[in-house]
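Worksheet: one structure, shown below.
Showing chain A:
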Amino acid sequence: MTSALIYALTGAALFLIGVAGLILQPHLLRKIIGFNIMASGIFLVLVGLGQREGSVDPVSQAMVLTGIVVSVAATALALALARRLLDLTGKMRLPGSGEGMPGKKPDA
Partner candidate 1 sequence: MTLDLLLVAALLWTAVQSLATPNLFRGVVLFIVFGLFMALVWVRLHAADIALAEAAIGAGLTGALLLNGVGHLRAKQQSTLP
Partner candidate 2 sequence: MTLNESLPLLMLASSLVPGVVIFFLAETRFALRTTLNVAGAILKLLLIGYMLWGVVEGQSYVFRHTVLPGLELVLEADALAMLFVTLSAALWLLTTLYAVGYLERSPHRSRFFGFFSLCVTATIGVALAGNLFTFFFFYELLTLSTYPLIVHRGTEAAIRAGNIYLAYALTGGAVLLTGVVWLYGLLGEVEFAYGGVVAAMGPEYHGQLRIIFLLLIAGLGVKAALVPLHGWLPQAMVAPAPVSALLHAVAVVKAGAFGIVRVVYEVYGVEFAQSLDLLTPLAVVAAVTIIWGSLRALWQDDLKRRLAYSTVSQVAYIILGVALFGPLGTIGGVVHLVHQGIMKITLFFCAGNYAETLGIHKVTEINGAGRRMPWTSVAFSVGAFGMIGLPLTAGYVSKSYLTQGAEMAGMAWAGWVLTASGLLNALYFLPILYRLWFKSQPQAWPNEHILARGRKETALLLLIPPLVTAAATIAAAVFADTNWSPLFWAKIVATKEYLLE
């Protein structure tokens, strides 16, 4: 097993940790952190699998760079919206049921 593959496996775990945080944590900042951890996990899988036979793979590295930029953009936008929501409602939680994302109906 190459170390790249170990990192890929770690990436899968990080993805799931991030997803769980994104879904289960009610606080918006935690959700955003969860998203970032999820993204890091994916990037690790991408490069880890791409380089699992030991050779360096510039294509997967370039894709991860693109992905990082995208996730920064998303983080910034999410923070701006969360901040606005804080100004409007005084809470850093999603309105309505808000707690977990899926399942609960916003109008229930």
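Here are a few things to note about the model shown:
Methods note: contacts are C-beta pairs under 8 Å (C-beta built on N, C-alpha and C of every residue); 3 or more make two chains touch, one makes a residue touch a chain; residues count from 1.
On how the list was made: all candidates are chains of the complex that A comes from, given by their letters.
All figures in this text were calculated on a predicted structure; none of them were measured in a lab.
Any copy counted, the candidate of 1 or 2 that touches chain A in this complex is 1. Taken in their complex, chain A has these residues touching candidate 1: 3-4, 6-7, 10, 13-14, 17-18, 20-21, 25, 27, 29-30, 32-34, 36-37, 40, 43-44, 47-48, 51, 56, 61-62, 64-65, 68-69, 72, 75-76, 79, 82-83, 86-87, 90, 92.
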